[in-house]
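Here the complex is missing a single protein chain, while all its other protein chains stay put.
A, B and C are the chain letters, set down in written order, and residue numbers restart from 1 in every chain.
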Amino acid sequence: MHQISKQLDFESFFDSLESKLSCKWEEIFQSSKLIKVIKSGEISRTLYVIYMIETFHYTQHNARNQALVGTRKDVSAVYAKFCYSHAADEVGHEKMALHDVRSIGLNCAEKEIPEPLLETQILIAYLYWISCTGNPLQRLGYSYWAENCYKYINPVIEQLKQTLRLEASQLTFFLAHSDIDKDHFEDVKNTIRRTCRTQADMEAIIGVMETTLQLTASIFNGVYVEYENLMQGNSSKYAFLLNT
Amino acid sequence: MHQISKQLDFESFFDSLESKLSCKWEEIFQSSKLIKVIKSGEISRTLYVIYMIETFHYTQHNARNQALVGTRKDVSAVYAKFCYSHAADEVGHEKMALHDVRSIGLNCAEKEIPEPLLETQILIAYLYWISCTGNPLQRLGYSYWAENCYKYINPVIEQLKQTLRLEASQLTFFLAHSDIDKDHFEDVKNTIRRTCRTQADMEAIIGVMETTLQLTASIFNGVYVEYENLMQGNSSKYAFLLNT
Amino acid sequence: MHQISKQLDFESFFDSLESKLSCKWEEIFQSSKLIKVIKSGEISRTLYVIYMIETFHYTQHNARNQALVGTRKDVSAVYAKFCYSHAADEVGHEKMALHDVRSIGLNCAEKEIPEPLLETQILIAYLYWISCTGNPLQRLGYSYWAENCYKYINPVIEQLKQTLRLEASQLTFFLAHSDIDKDHFEDVKNTIRRTCRTQADMEAIIGVMETTLQLTASIFNGVYVEYENLMQGNSSKYAFLLNT
Partner (left out) sequence: MHQISKQLDFESFFDSLESKLSCKWEEIFQSSKLIKVIKSGEISRTLYVIYMIETFHYTQHNARNQALVGTRKDVSAVYAKFCYSHAADEVGHEKMALHDVRSIGLNCAEKEIPEPLLETQILIAYLYWISCTGNPLQRLGYSYWAENCYKYINPVIEQLKQTLRLEASQLTFFLAHSDIDKDHFEDVKNTIRRTCRTQADMEAIIGVMETTLQLTASIFNGVYVEYENLMQGNSSKYAFLLNT
């Protein structure tokens, strides 16, 4: 029942992950109004600020839920070390998201930031859930796509930068990640090679990869709907943005 | 009530920690039969093995409880990063303790190792407790003495090495720590400088430093009593050592 | 900022909760294909079984997340007692869901039951999340609608019973709850009266009430889509149902 690791073909596994990711991103790019409005050069600062505040929210929890995986009794030393090291690298990244929106005029204290949208809360809750229960390796599925998303989203960020006339110093969140994540992605793959032992491990990674990318796409949609509501005067959460 | 950090005199604080530690170690060296039997060159392999197995037990939890501190909502990014980095450095150190006792003849699988003595369970339970509740900075009190104990215990280890005729390769646990811990100790002091802000923070660190050193001394005593019981035929826990 | 409880008008609050619930259920009844297919007398046993297995999954966690609220440091004795008592009353209810589907022919061991659908996982993860963080009173919002749903769903259950020709002894999950929940609902309202002190408490309850009902409606949809996929030969998760 438990296949031995040497029989697992990791390179085919990574190929299959890439192909799933490629399809999923394609689907997101086709259906996401947030992505479309960025690509067409029509995004407003307000919409971007809403997106970055939601990003701030979930980013705040990434180091925490990553570290929690390492504290489980059912993890190897190799995997625990990966979890803690990556957690150390992710600490405080939410502050970059906040810095970036402040650099374009958001002027509110951290405690005045509204609560996360439901879609964002769901991603946060789900990440704690899959970090604390189930196959402990499954969180690698989140890292796999998150540390490897820049080839998909760089053109979108580039367009965003032009439309909103942002300096590199105003895009610290995306640029810092796009730098760090090259090494991180290699770490993720090496950790998968060193820790996955069974088909069930691989399936758990695939499951969380697909689910967390989909929940992130749901945040894109939630952000867009919130923005539309705000423009129609129906959002109380983000109404403070209209006064700034 | 809350003093501002700039008014805190960290160098005096560290001096006072050193002087407390110096007294406490002196007291332990005076009263601990385990230490005395090592210093007098009379320690047996069996007694050393019991001590190292108990060390194995609590060491197993150090990375975990260290990482848990970082996941709390009431910690700064600087402190969370310290917690995760140190946790990453501590992962798997219990395996060195096990390696060392195996190198001198212990021949049992990890799952055959007996449950920790009560004194060891108490240190483990207490470390989780002070890591998950109370002032989050207080766990620095444990790191402060643990990363800084070699100037006190090196002569003891040296004597142990001679008595039991151990090679350096059989003392990986102590030697690895004595190396790593120089840098770690500087990190601990820097983290205290960067994160402590109030008298209450300092007192919390002192409290946990004194308590965890005392609980460690209790393990020394528990180990010695267990050894005496074993020699008198009254220990079922470690009886398997007599057959090896 | 914090209103005193005596100024809170609980009866108006409950009226407003009822009116929100009534709208939300109306909306669910309009849009849910699962509900429509039950109401039209066309539900198949297979679709019902899928729904009950997903119900089994999240029900398993209700006592746990309810009890966890009581263990938080920021709850009153009154509220902690409510949490533990209700948890005690909810223990093992998932077994009734399983009993009911077994009574109509499901023949698989508990460990052979497939993992929950994503929508079900999201409700589970969200309930732990809102139980362990945020305003501790907010979980009352989940109890409020869950202990008070029978006036909305009884006609649906009645139709289900007729279509599938179920005996009362095969509907233990719904019938037991519909009995217990009258008292429970009074408890929930009394607990709100005794513990809510601020407008923020009330808003937290409203938020979780609306969100968890919506996430439950998402399970209805997830179940229906899964069923459609199964009928089209595209579900591997529930394929085992076709062979029974």
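In this text, a contact is a pair of C-beta atoms (placed from the backbone, for glycine too) under 8 Å apart; a residue touches a chain by one contact, two chains touch by 3 or more.
This structure is a prediction, so every number in the text was calculated from the model and none was measured.
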**Message:** List the neighbours, among the chains on screen, of the chain that has been left out.
**Reply:** B, C
**Request:** Among B:A97, B:I124, B:L137 or B:L241, choose the residue that contacts the chain missing from this document, as touch is defined above.
**Result:** B:I124
**Item:** Sole contact to the chain not displayed, among C:F10, C:F29 or C:Y84
**Value:** C:Y84
**Request:** Could you tell which one of C:G41, C:G92 or C:G105 touches the chain left off the display?
**Result:** C:G92
**Complete:** Note that chain B touches the absent chain at residues 118, 121-122, 124-126, 128-130, 211, 214
**Asked** What residue numbers in chain C mark contact with the hidden partner chain?
**Response** 63-64, 67-68, 70-71, 77, 80-81, 83-85, 87-88, 91-92, 95
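By our rule, only the chains that are shown with their structure count from here on.
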**Request:** Could you put a whole-Å number on the gap between the CA centroids of chain A and chain B?
**Result:** 38
**Prompt:** If you average the CA atoms of chain A and of chain C, how far apart do the two points sit, in angstrom?
**Reply:** 30
**Asked** Per the centroid of Cα atoms for each chain, what is the distance between chain B and chain C, given in Å?
**Response** 48
**Asked** What positions in chain B touch 2 or more of the other chains?
**Response** none
